[in-house]
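Please find one structure pasted underneath; my questions will follow.
Here the complex is missing one protein chain, while the rest keep their positions.
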Amino acid sequence: MPHDASNTSVSHSNASSLNVTVLVSVGRHPLTARTRRADQDARAVEMALMLTGASVSLLHAGQQDSDHEEAIRGYLGMGIDSVGLIEQSPQADVVPALAKALRESTPQLVLTGTRAETGEASGVTPYLLAEALGWPIITGLAAVEKIEQGTAVVLQALPRGKRRRLRIRLPAIATVDSSAPPARQSAFGPAKRGELAHQQAPSEIDEDLATWHIQPARKRPKRLKIVKSSSARDRFKAAAAKAGGGGGQTLNDVTPEQGAEAIFKLLKEEGVLR
Amino acid sequence: MLDALLPILLFSALLLAAIGAVRRVRLWRQGRPSRVPVFKGLMQVPRRYLVDLHHVVERDKYISHTHVATAGGFVLAALLAIIVHGFGLDSAILAWVLLAATTSMLVGSILVAKRRSPPPSRLSKGPWMRLPKSLMAFSVGMFVVTLPTAGILPEGVFQSGVGWFTALALAAVIMWGLGEMFFGMTWGGPMKHAFAGALHLAFHRRPERFSKRNGGEHRSTGLKPLALNDDHAKLGVEIPADFTWNQLLGFDACVQCGRCEAVCPAFAAGQPLNPKKLIQDMVVGMAGGSDANYAGSPYPGKPVGEHDGSPHGPIVGRDGGALVDAETLWSCTTCRACVEECPMMIEHVDAIVDMRRFLTLEHGNTPNKGAEVLDNLIATDNPGGFDPDSRLHWAADLNLPLMADKREADVLLWLGDGVFDMRNQRTLRAFISVLRAAGVDFAVLGNEERDSGDVARRLGDEATFQTLARRNINTLSQYRFARIVTCDPHSFHVLKNEYADLGTADMPARYDVFHHSTYLNQLLEDDKLMLKAWKGGSVTYHDPCYLGRYNGEYEAPRSVLKALGIEIKEMARSGYRSRCCGGGGGAPITDIPGKQRIPDMRMEDVRETGADLVAVGCPQCTAMLEGVVEPRADIKDIAELVADALIIKTPDEKAAQSKPASAAPRTVEEVTP
């Protein structure tokens, strides 16, 4: 199952303390496409660092070059001593290598971002790992409340800031998205000094990738408001209506009630009222 | 008896002072190494003291005279006392001179005592309240004891009867005086400032700051680069011993006069910073102990006695509670008012940035929006995180000449990050219209320009600064230009004073950089511009720190305003004493809360002049001052004032160059997105 170079990490420790592995990937800045630590993965690292008493290890599988190394060092700058690096060819599907590494290191909890910032970025990797390892997986982890007797009680982020409490059996995989707390600053000194622990693993080439056509994203056409009406007059009115924008509407000399009604109407149209 | 006692007293005091000196020097030498020319430096002390230091002290005439009388009298008296009383040289002439010296010293110490009754809040109390009395003890004791030598009192007057008791009393008084003046000088008394201060002048970290006999610029305000190549070196200052030894020496020279405190904008705004206390805390850290004995104003909102440190203990604890709280360091606007005022020439800003470097580069602890801004600088080359390819979007209609097309130009116009700020775009438009009216051959870097690195550097992120600077140097090296002109004093300072350190043999980074006010002034002096007479109300001028104190440019903006026909209503604090707008050093980013806001205080200064308009020359100042709630004076950049007053040239000239027709001041509509 091919998914190109995105995530990874591994550690091993004894069963007494909580062993957390964070799979980290190389991110790209949305505007400039410069490599950086991926935002969601960095949030996952932050989440792991906030777990008291956890031993945190980072794992990355992917291509090795200086650009990528610098991005991975961004995670070291958060106060991590070393990152495990599984070397893979650029066209490799990293899932098998990651699954193998996780199977060997047996962490109780694996954290990672919801989706990568490079490559296919379909966000399927964590699910494939969960399937391969036979572990449960949850999405949108917002906080870990407690970990006891092989289960974790966590909060899952729902849209609009809502939260759901879940109990999951460990070992498990959890993904974090941008509703998780923001990552701490990456400091230059520790990033420079941290260790990259290289591990070799055979690369399984992602064959499908070659058949795909990849190009910079086109702007999506904005959907026009379709008015289906049997009355020609209505259709004409809809077509001739001024598009949104333009001068705003100003309500002067209205009673507070009328003003409120106008605002209420707008709020309802925009669908921001729950 | 006194004849026998005096040499003993004198020489034992000197011996103790020598032992103390060795101990003190060892305290300083805990710091990192720093190479200084020892002999040459020592030779420079008299000139540095008499010219440079005195120049600063003289801003307060009272204390300047006091210090001349006291210090001059003391140095002379001490030397002569050793000769006359220590070695027993019985010379009436020397004795007379000694009498004169002690008299001078006495007069000085009376003036010191007067200044301290009651002491202004900026002065430290505690042992410093004892100093005038000690000075009097020394001078009076020495005076009386010298009277027989000078032949005013008969020889042997202290050797019998009442004289015995007088002699005993005298000996006690002299002992007190000697204790304070000699022993205290090296064992940490108030007189320490004389010993450490002299050596500090000799081994100052910025010898360029001192004047030379042959004149020339003597200013050194650029931060020192940090070596980043060494993989194992700690970056920045974590513990007091991480400062260089001559920095520690500099801290020890502090005389606690509190002039820095009086001018510090953060202190006045109630933010937890007091430059004097900070320097004293560094001394506490260097010697080990707690700040409980500090007798001056504390950091606002932080009682004295809760912090302690040691030479090898952290200055800022990860969870607070060490020698200094992080927010103290992040309150600084790097306005350099403290450095400008410090009669001991202590470098507060260097020390603060050194400590910030550690917090940012090693702890990753830049507060509030700091981390975000630094990330943006790394990823997008500007602090706001805007698309670096949209740098020229604001000027789509201006058809700016690009360096990439022209390859060379007389003036390289450095636009700065203000291109992303709608307010600053107005200033830039105005300045460009003026350049066009004057027919200046200029070009911009456009999307090739990056943030100058100023903010990153002041926030302690030396790594990002150096990356940005090197890339900019690289870009600049591809083009030929006679000078760089910029409307941003921060870019101006960094390009002019801080890039040079990062240049290489193939790419020297020494540029002729002009602030736009200086350049406008030149254009006016060359009669390149024709201006209408000023018709507006009264105007005051706000000196940007990075133009004024950092680069000594006080005159050019004023002569531009004068050329406009404006008579400036100066604020009480202007020129080198100008109060910061609060926008420097990343202070708006780290945003440490205080009791009031610095720009509000500055606009209060403006209000006191009654001016309707403040002329400024800095995008930061514009933003900060315009952020003050109305009613307040209007804020306009000098470039805008000049552009508003431009007269379009005569028709035939106009025909010659049709372009500058558009140079007529255009009112830029605020475009709402």
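Chains here go by letter, A and B, matching the order in which they are written, and residues are numbered from 1 within each.
Methods note: contacts are C-beta pairs under 8 Å (C-beta built on N, C-alpha and C of every residue); 3 or more make two chains touch, one makes a residue touch a chain.
Keep in mind that, in the parts below, contacts and distances are computed from a predicted model.
When you check the chain that is not on display against UniProt, which of "Zn-dependent protease", "ABC transporter permease subunit", "Na(+)/H(+) antiporter subunit F1" or "Electron transfer flavoprotein subunit alpha/FixB family protein" does it turn out to be?
Options "Zn-dependent protease", "ABC transporter permease subunit", "Na(+)/H(+) antiporter subunit F1" or "Electron transfer flavoprotein subunit alpha/FixB family protein" considered; the missing chain's recorded name is "Electron transfer flavoprotein subunit alpha/FixB family protein".
Since one chain is left out of the picture, which of the remaining chains does it touch in the full complex?
Output: missing chain touches A, B.
Among the options B:Pro120, B:Gly305 or B:Pro593, which residue touches the chain absent from this view?
Residue touching the absent chain, from the options given: B:Pro593.
So which bits of chain B touch the chain we can't see?
Output for chain B: 368, 384, 421-423, 588, 591, 593, 597, 623, 626-627, 629, 670, 672-673.
If the hidden chain were put back, which residues of chain A would touch it?
1-2, 27-28, 30, 33, 115-124, 127-128, 130-131, 136-140, 153, 155-156, 158-169, 172, 178-179, 208, 211-218, 220, 223, 226, 228-231, 244-245, 247-264, 266-268, 270-274
Here is the rule we go by: only the chains that are shown with their structure count from here on.
Could you put a whole-Å number on the gap between the CA centroids of chain A and chain B?
46
Would you tell me which residues of chain A are touching chain B in their complex?
Spelled out, the residues of chain A in touch with chain B are 29, 31-32, 34, 36, 77-79, 184-190, 192-193.
Enumerate the contact residues on chain B facing chain A in the complex.
228, 231-232, 234-235, 360-366, 370-371, 374-375, 378-381, 385-388, 461, 463-464
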